[in-house]
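Please see the structure below; I have some questions.
Omission of a single protein chain aside, the complex is shown with its protein chains in their original locations.
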Amino acid sequence: MTKISLENITHHYGDKKVLDKFSCSFEEAKISCLIGPSGCGKTTILRLIAGLELPTKGIIKIDKMIATENEELLLPPHKRNTGFVFQELALWPHFTVYRNIAFGLQDREGEKSSHRVNQMLDLFGMSDKAKSYPHQLSGGQKQMVAIARSLVHRPEIFLMDEPMANIDVKVKENILEHIKYLHKKYRFTMLYVTHDHREALQMGDKILVMNKGAIEASGTKEELKNTDNPFVRSFFIL
Amino acid sequence: MVILTGCRNSPDKVVVYCTVDQVFSEPVLRDFEEKTGISVRAVFDTEETKSTGVMNRLIAEKENLQCDLFWSGDPLRNVVLQSRGITASYRSGQTALIPAYFKEKENHWIGFSARARVLIYNKTMIPPGALPHSILDFTLPRYKGQFAIANPLFGTTTFHVAALFSVLGYETAEQWMEELKNNQVIVAASNGDVKKSVMNGEVAFGLTDTDDAFEAKKESNDVGTLFLDQQQGGIGTLIMPNALSLIKDSPNSENGKKLMDYLLSRETEAKLAASCAQMPLIKGTEVPATVPSLDHIIPMKIDYRKTAVQLEKIQPWLKKWVEE
Partner (left out) sequence: MARYVPAGLVALLLLGPFLALFVRWLTGPDNLSLMAFINRSTLLLVGKSLLLSGTVALLASFLGTVCGFLFYRLKLTGKGFYKLALLLPLLVPPYIYAVAWRDGFQWLSGNSAVSSPEAGMIIVHTLVYFPLAMLITGTALSQIHSGLEEAGLMRVSFAGMLAKIVLPLIRPALTISFLLILIISLSDFSVPAFFGVNTFTTEIFTQFSAFYNHQLAIGQSFLLVLLCLTLLLSENRYLSDAPFFSVHVKGSKTKHYPVNKGRTFLHILLWIFLSIVLVLPVVMLFHQALSGREIFFSRAWDLLGPTIFQSAKLAFSGALLISFTGLWVGYMKERYRFPHLNTMFLLTFIIPSTVLGVAIIKFYNHPGANFIYTSITILLIAYVARFGFIAARIIGNGIKQLPGSLEEAARVIGIPPVKRFFSISIPLLLPSLFTAFVLSFVLCLGELGTTIMIYPPGTELMPVKIFTIGANAPLALTSSMTLISFGVTLFIILIFFLAAKIIFNRFRYD
């Protein structure tokens, strides 16, 4: 079942057109990987789905409801039940790890929030770092806090924007395993933006290869391996 | 957070704009407050700082005047305000005691306690017998680079120069000013600066007002003072009375009149004589021994209104004189 659909989306940054009549959809409870070179519009798609940006034209539907129509925000970001891991992680530097994860949750969940936060800390093996500040953590630990913060709300949609940049392979593997485990447990719809084809092949139920604001090809990893599209073949070094 | 203090519309207040040094004028205003219960709201400025604040404020406020009484250190500013239709005529009961010479014909301004222009010198820098007798002597080679005046575009110096133009005639005065310049006269920022330069021994002579000279003598034993042009047939010394003008359509004009009456009294003149050696205009006012009497000074014979007109004429030339 389609969870998110983008219909005829055109988007500009100033005079620069980044998406031109772009359409695609994402299946519920699946992991979709958006892959493509820098500046091809991957991050923009995540930001549009999250409601952080409004398209110049086009419709975005979530659960078949129109969330954004042209430049009108019909469903604000916090009502889209989304978790977002930013490329630069955006951990609040003045909050401890615990507060970074708990922030906003207490208002919604009250007493239950501490249990949820501790559960997340346990899951990522970060309980001993609860009182640390972000700058006291390693790169991998920061990633885990950012992921925990985004998932502690139990979102239905989970958006990750190239979160594994500058992380060593071993830590990356560990984090990806955690994500897979959580996906299995909570069945969220996940969009994972990367420019690393190995991550995409490892994670994606479906992979969308983007170039210059359009989708060059999409499908499962097997389907893409058999494609004749020269851009896709060169991108995946096939 | 913003606490609104400032003026409230109280019937028992008077607003005075004052260009006379605050240190001398404020105690007099406080005495009036105590005596009458009328609250005095003052805006102070000083001629040393060119009176920019008060004068420009009065001119800019013309369409909705806030001030009741203007207290100036010399009448020229009152003449300027009169010519712009900002002053009102008021014949105070005290006016009778003031000589006619120090009053505007239609009572747009009335003078009281006067100062005079005076030479101050540093005794340690002058050989005996080297004192000049006339202001005109400062073009002599022996005073080269040894004489300071304040910027003649501003304050009492501008008044003094305009008076000299009135008395000497345009050509003679212009020539004298040129020769003064050739004799390397030092143009200081203000009268206070002239006083300071003489006290510090940077120059031997300076022209300033009696109140500055009075302060200088209090501060240093090395400073002497001299009224110039006192010889028979001489041009005399410029006398500058304080001048009061009631402001036209002012919000508290009745209180303005009361304050004006108070300031024109013998009592005020005595206080100003004691605090800053101002010379009373009302005969018989008690003064300390150190304060000179107008009876013993030969005054420069000028018409204050005509001098103001003269000033307007010579100002562009003076500006050039200063800048070149």
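The chains carry the letters A and B, assigned in the order they are written, with residues numbered from 1 in each.
Keep this in mind: contacts are C-beta pairs under 8 Å (C-beta built on N, C-alpha and C of every residue); 3 or more make two chains touch, one makes a residue touch a chain.
Small disclaimer: the values here were computed from a predicted structure and weren't measured.
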Selected residue (touches chain absent from view) among B:74, B:104 or B:211: B:211
Absent chain, residues of subunit B that touch it: 1-7, 13, 15-17, 21-23, 39-46, 48-53, 55-57, 59-61, 63-64, 66-67, 80, 84, 151, 153-154, 158, 187-192, 196, 199-202, 211-212, 215, 218-219, 315, 319, 322-323
In subunit A, positions touching the absent partner: 50, 52, 77-79, 82-84, 86-88, 90, 92-95, 103-105, 108, 133, 135, 149-150, 153
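As a working rule, only the chains that are shown with their structure count from here on.
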Computed distance of Cα centres, subunit B from subunit A, in Å: 80
